[in-house]
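Pasting in a structure now, in structure tokens, and then I'll have a few things to ask.
With one protein chain removed, the remaining protein chains of the complex are shown where they sit.
Up next is subunit A:
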Amino acid sequence: MTTANPTEASAGPTSEDASSGPAARARLLPGVPPALLIGVAAAVVLAVMPLLLDEFRLGLLTRYLCYAIVAVGIAVAWGRGGMLTLGHGVFFGLGAYAMAAHMTLAATPDGALPEFMVWNGIESLPLLWRPFQSLAFTLAAVVVLPGAIAALLGWAVFRRRVRGAYFAILNQALAAAFAILLIGQQHLTGGSSGLTNLPVLAGVDLSTGAARTGLYFTVAGFLLAVWAAYTRLMDSRYGALLVAVRDSEERVRFLGYDPTWVKASAYTLSAVAAGIAGALFVPATGIITPALVGVIPSIQLVLMAALGGRHSLTGAAIGAVALGTAETAFSESFAGGWLYLQGALFVVVIALAPRGLAGFAESLASRVSPVRRSR
């Protein structure tokens, strides 16, 4: 590519990431890392939400928080690693379908077959479905399945130095193939109507109010845990190496590191977050269909991270909740208008605010305390 530019993935000067640089540490409370403050504040906000929202709204928030987990992963791969993943719906879908398979079997009486299989003329439980009778296997699959596929794909393409737009296109092709596969293998996946009617998980009836609230806290807890773990990792030497690979892969290679494993591992971590989110999404919403995991939903996940701020894990999570809220609010009043607004949002965010909501917050913060920002 003749116009290749080492900082293509990042918008503007990002040699020092505002949320992780040492200068950013001297904030409100000296000695307390800002990440800890954000985490505590987020935990408090998430904890009071059930008191403020009715059951329907809380259900919607649970759903947005699932997407927020994916967005945190996308911020790691795209914002920090420069890998634009247009196929995270695949990893989300793998986690979701694994969980949905287990819950479908749990809802089916012993010895009987899930209803959609009966309609498709299946006579005994397919081999692929059998292990999902075990909850332990399912929980492992939720992490291992997306992780293994991402690791394999990442290793295969990064070791041959396929990157940038090529990588993005391959991801999108993967998402397209995955959705077509899900629709086509109707006897295994329920086809385009997906897997629905999933009332029980681990013996708990999910339709009760208490279960819905419990589910909300589970999802919120996972979001905080994934966010905390990945934020910590990004603050470590590994995180610095990842940003270095994003900004100048060749220089990192000359310094003696192997960018292949740095990128492949970040991509894998990102996929695992999406898988976990998918597995939480299914009990939270009671449905998974190919329309939730294909090309368009995958790219919507990227928009969430872009809106919140691709470089900021916190921003990406907030972006997911903001986009979900906006979509619901807007679709309730003007049905067809949302797609226009979403398209326009893409153009506006990328063109005018490539650092997203987090970028606004950072420039606001730097204006309030002029001592800090040295660059």
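Everything that follows uses one rule, which is that contacts are C-beta pairs under 8 Å (C-beta built on N, C-alpha and C of every residue); 3 or more make two chains touch, one makes a residue touch a chain; residues count from 1.
Note that contacts and distances are computed from a predicted model.
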{"item": "Protein that the absent chain corresponds to, by UniProt name, given \"Molybdopterin synthase catalytic subunit\", \"Cytochrome c oxidase polypeptide IV\", \"Aldehyde dehydrogenase\" or \"Urea ABC transporter permease subunit UrtB\"", "value": "\"Urea ABC transporter permease subunit UrtB\""}
{"item": "Residue of A:P126, A:G214 or A:G343 in touch with the missing chain, whole complex considered", "value": "A:G343"}
{"item": "Touch with the omitted chain, as defined above, among A:L153, A:M234, A:M304 or A:A361", "value": "A:L153"}
{"item": "Residue of A:P131, A:G164, A:P199 or A:G221 touching the missing chain in the full complex", "value": "A:G164"}
{"item": "Residue numbers in subunit A that touch the chain omitted from display", "value": "1-6, 8-9, 11, 84, 153, 156-157, 160-162, 164-166, 168-170, 172-174, 176-178, 180-181, 183-185, 249-250, 295-296, 299, 302-303, 306, 336, 339-340, 342-347, 350-351, 354"}
